[in-house]
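Every protein chain but one is kept in place in this view of the complex.
Going in written order, the chains are labelled A and B, and every chain counts its residues from 1.
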Amino acid sequence: MNAQPETVLSIEHVTVHFGGLVALADMTFSVRAGEIVGLIGPNGAGKTTAFNVITGFLRQTSGDVRYRTTLLNGLKPHQIAKLGLVRTFQRTSVFQERSVFQNVLTGLHCRGRARLWDTLLQTGREKASERELVNEANDILRFVGLERRAEEPAGTLPYGEQRLIGVALALAVKPSMLLLDEPVSGMNPSETARFVKLVREIRDTGVTILLVEHDMPMVTQVSDRIVVLNYGRIIAEGTPAEIQNDPEVIRAYLGQGKKRA
Amino acid sequence: MDQLAQHLLNATILGGTYALLGIGLTLIFGIMRVVNFTHGELYAFGAYCMYALVMLLGVNFFLALPMAIMLGVALGATIEMLLLGRLRGADIDTTMLVMIGAWIAMQNTEQWLWSGVAHSINNPFPAEPLILGPLSVSWNRVYVVVVALLLIAATYYLVNRTRLGKAMRATFQDRQTAALMGIRIDRIHTATFALGSGLAAAAGALLGPIFFVAPTMGDLAAAKAFAIVILGGLGSITGATLGGFILAFVEELGAGYISSGYRDAMGFLLIILILLVKPTGLFARKERIG
Partner (left out) sequence: MNRYLPWLFVALLASVPLWLTDFYFLHILITTGIFIIAAMSLNLLLGYTGQLSLGHVAFFGIGAYTSALVSLGFQVELFSGFTVSLAPKPAWFAMLCGVIVAGFTGYAIGKLSFRVRGAYFVIVSISFAEVVRLVAVNWVELTQGPMALTNIPALTLGAGAFEISFLRKPAFFILVLIAGVASFILISRLVNSRAGRAMIALRENESLAMSVGIDVTRYLVIATIISAAIAGMAGALYTHYIRIVDPDIFLFIYTVTMVIMVVTGGKGTLAGPIVGGIIFGFVPEFLRAMAIQPEVQWIIYGVLMVLVVYFLPQGIVPAIGRYSASRKRLPDADALPATSTQVRQK
């Protein structure tokens, strides 16, 4: 029997001020190993701000973010990625001009073994490393289902498939935790269903997942737990069933208009 | 002590024209985000217009100045409409390369037309300088600083108190909304570039009679203009004005007390130092214009 899964990500009293505007107010929650947690909230609630703080793109005004035991405060985005905490982007999530294959190969950056001298002198180690990376890139493309699109420029793919490239990029870094920023925006229902399956497969490989989404059915379907944000503050936390019946949540969404079906 | 006072006086006079250069560029670089390599050429153009009008066509010295400025405005408008019209929304690298091409073409046209010989422009002021106690200053320079300050004030008024100025500020803060509000975006771009160019031409027209007129005079002027804009913060007219004076003081005092050979390096060193220490400029504030 397994012990209680450890906490991999903990956000403690994180506050973000932009001048007079409070983007995040005393945000505290955590994510346990192997969970899929959904972060939802009306537009402007602070979800992307939270992502930016966690992944080092934005410095919080106060509060701590910890990944396993490492304090992330002040670390640069690439350092955080190397720790295993990787994010995707909502917009401009791919290298537009490069092929899908080149995109994933770029994402495999941290997996390369060769040093600069190996590159310039074209040593055996460089060649072996490149071969490995090519193989891994192919594997990842197959995993997300993009192997037929490999040679096409990423920017020419439909928006929904570009989100898949973004995920492939993130997977290339071999994360232990994945932060997905609105991964199914621009996807049609069948693509969304396929993506839910993909998310579960990723979790099954041992990756913890935190995702931000507006698509309510998708989030309720895929998440173990949901955290609800409104005006930079957590207003509810619980299972999808609990959240759907939470009066605070209903008020927050109704106040902003209908929920998207 | 007298020497110091003289340096300060010279610096004040120089600062006025530097401010004009800087304000012109802060409008274009700061607000329009165009790395305007032709700014120096407009400065030279203003000087050459004065030369042509006063020395070749015999126009009255005082009338020639507004004429030169108008010609500078016209040239600026032409450049904007011809070259930049297509590039609205292009990235900064592309516009920069186009401006470099324009700058090369312009400077060499000047060189070709006027040859490399430096020309001088006669001025109608008395030859004896004005004596203020231990200080002396030529009448020409007094005229220059007075006109420069008038032009600075006029520009400030134009940008901050008139409808055109309001339209300019609106366009560059949020182009789409400005367009929706009925502002003619194309015209505003052209007008802003033309205004900035006119100020550069004014600076050249004012300084031309003091120094010599040569085809490469624009290069140093452009460099200093960039230094001033960075000093003062992009888009800030007040900043550019103060920056112009600060650069003039640093140059004058540096040349006077440290080394005159490196005088022109002062501007460049300032740029480098400031950007390394405070990348947003000395006076940059939240709002981008005014």
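Here is the rule we use: contacts are C-beta pairs under 8 Å (C-beta built on N, C-alpha and C of every residue); 3 or more make two chains touch, one makes a residue touch a chain.
Computed from a predicted model, the values in this text were never measured in an experiment.
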Problem set entry | In the full complex, displayed partners of the excluded chain | A, B
Exercise. Of the listed residues A:V16, A:A172 or A:V228, which contacts the missing chain in the full complex?
Worked result: A:A172
Problem set entry | Options B:M70, B:I92 or B:A118, residue touching the unrepresented chain | B:I92
Problem set entry | Sole contact to the chain not displayed, among A:V94, A:V212, A:V227 or A:A252 | A:V94
Seminar exercise, completed: Missing-chain contacts on chain B, rising order, are 29, 33, 35, 83, 86, 92-94, 96-98, 100-109, 111-112, 219, 223, 226-227, 230, 259, 261-262, 264-265, 268-269, 271-272, 275-276, 279
Exercise. List the chain A residues touching the unshown chain?
Worked result: 55, 57, 76-78, 81-82, 86-89, 92-99, 101-102, 105-107, 109-110, 112, 114, 116, 119-120, 122, 126, 129-130, 133-135, 137-138, 150-153, 169-170, 172-173
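Everything that follows uses one rule, which is that only the chains that are shown with their structure count from here on.
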Seminar exercise, completed: Between chain A and chain B, the Cα-mean centres are separated in Å by 49
